[in-house]
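Below is one structure, written out as structure tokens; comments come after it.
Here the complex is missing one protein chain, while the rest keep their positions.
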Amino acid sequence: MHHSIEVEHLSFSYPDSHPALEDVSLRIAPGEKVALVGPNGAGKSTLILHLNGILTGQGQVTVCGLEVVEKNFSRVRAAVGLVFQNPDDQLFSPTVYEDVAFGPLYQGLPPDEVERRVTSALAAVRMSDYARRVSHHLSNGEKKRIAIATVLSMRPEVLVLDEPTAGLDPRARRTLIHLLRDLPLTMLVSTHDMALVRELFPRVVIMDEGRIVADGLTDELLADAALLEAHGLEKP
Amino acid sequence: MYSPIQPMHIPDGFLSTLVSIVFWAISAGAVAYALRRVGKDLGERQVPLMGVLAAAIFAGQMLNFSVTGGTSGHLLGAALATILLGPWAAVIVLTSVVSIQAFLFQDGGLLALGANLFNMAVVGVTVSYFVHTSVQKLARGKSWGVFVGGFAAAWLSIVIASLACALELALSGTSPANIAVPAMGGIHMLIGLGEGLITVGALAFLYAARRDLLHLGKAAPKGGAAIWTFGLGIAALLAVLSPLASAHPDGLEWVAEQKGFLETARAPLYNLIPDYVFPGISNEALATIVAGIIGMLIVFGVALGVAYLRRNKKA
Partner (left out) sequence: MHVHFLDPYRPRTSPVHAADARLKFVLVVAFILTTSLTPVAAWPVYVLLFALVLSVEILSGLGVGFVLKRASLALPFVLAALPVIFTVEGKTLFSFPLGSWTLTASAEGLARFVSVALKSWLSVQAAILLASSTPFPKLLQAMRAVGIPRLLVAMFGLMWRYLFVLVDEALRLMRARAARSGQSGEAGHRPALSVAKGSGGSVAWRARVTGGMAGNLFLRAFERSDRIYMAMLARGYDGEVRALPLTPMNGAAWGILMAGLALFGLLLSFGVLFWG
């Protein structure tokens, strides 16, 4: 049985700045729900971008048994669904339907299968009536859920989300939490929302300055006030 | 409602069908060629990059500033797009902007779109490219080249595009060249100043924030020499034609006269029919009245039908 995500000694620097990731190693088993926390600039988003090959650093990244190298990119990107922080960047098609259909379409699926995928993805995020809608008329919460649908339609094994609850009002946040709770996928979520971490994620990984500084059970780590404070985190 | 109709977007009805079709053909060819070249320059990211930048130009066109109490200047963006994206992508971006303006806001006609694209996306971009690269060469890489080149490119692209516009109107017989050319040219020499100033302002901002975006010192794109020459050719052609055309009031008719076409105009068919069927009313007037009656019947018929269906639905 393979790990869903396997990162081995990953290091990466952006062209003009200091190292963004330094010797990061991480293993996530299928079905695990893991939260990634840390202050801004810790490297969380950078790490996430390595999981589907948008960025490539030194070291090895393997997802769902596939090495993340160019020849595997299309399979990797179908296996790991990445949901970005700003849904406006992720909803780039004229209609919701076309956005959710984009992934399956580029997987080379026939039109009737694409249709089935779109229907089930929208149902999974409880937005079945929104197919013909135009993205810019939607609220932030609605856009976030559609953004998740655009990735679910590819039937990924792993769902990676960057700041899913950022900018949501309490009701939209609650809806999103229910959604995430009910999805049976391996999940890695990068977030500042510590209450979300405690509620949904049994395991938490703390990053700071490009390194992983702690990796363990949420209950234990969140009880360690000194650890939290040392890395700019608030106790929920 | 969106912004008022801009002076360089020709609506439908003002260009003769022949002129419209000829310029559609030219623009279609230019755009098709640009599409091929852009793929090589930008590769995979061409769609998101050009799409979003087209939206930025569109949004930028809504920024305006008042020049004097009533009039306002605002941006066309051909020069800025050329400087930021290179000529091929700029052609595509401007094509998108002008096309969507025509389709969504009727800012420029659909049949006239070919000519409008020629003026703004083709002429505007090639003149911008030619002027900006020339000035930069003159400046030998010093920073003033960017800004002076930007201003000159912006101003000239507007003026020369407007000359093309005037000539198209004259060729169609809609506006005599000796009025259209100086009028369009004159107005746009003024509007062009606004374009120039905004362009320089934008360049200054980008020069400070992200100099790398300004394609500075980048090797000329393949075919750069060709565009450069083409741009020079266009500018020269229009500059020479315009005063020439101005001297001959009614462009097409002047040409027609020269070739003796006017002599061979056919007599309209209805003249074969006796002139007066009803005393005092010419055949033409009669036909118009009959058409009016038929038209009214059609319209009332439809209106009644729609009202009847609505009432039935409510019942």
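Note that the chains are named A and B in the order they appear, and that numbering of residues resets to 1 at the start of each chain.
Just so we're on the same page, a residue touches a chain if its C-beta (ideal position, glycine included) is under 8 Å from a C-beta of that chain, and two chains touch if they have at least 3 such contacts.
Note that the structure is a prediction, hence the values are computed from the model and not measured.
Residue B:210 is the one among B:140, B:210 or B:311 that touches the chain missing from this view. Among the residues A:42, A:82, A:146 or A:233, only A:82 touches the chain that is left out of the figure. Hidden from this view is one chain, which touches chain B at 1-2, 4-5, 7, 10-17, 20, 31-32, 35, 39, 43-56, 58-60, 62-70, 72-73, 75, 80, 84, 92, 95-97, 99-100, 102-106, 109-111, 169, 173-176, 179-180, 183, 194, 197-206, 209-210, 213, 249-250, 253, 266, 268-270, 284, 287-288, 290-292, 294-296, 298-299, 301-303, 306.
Seen from chain A, the chain kept out of the figure touches residues 49, 52, 54, 74, 77-78, 81-82, 84, 86, 88-95, 98, 101-103, 105-107, 111, 114, 134-137, 150-151, 154.
Criterion: only the chains that are shown with their structure count from here on.
Per-chain Cα centroids separate chain A from chain B by 46 Å.
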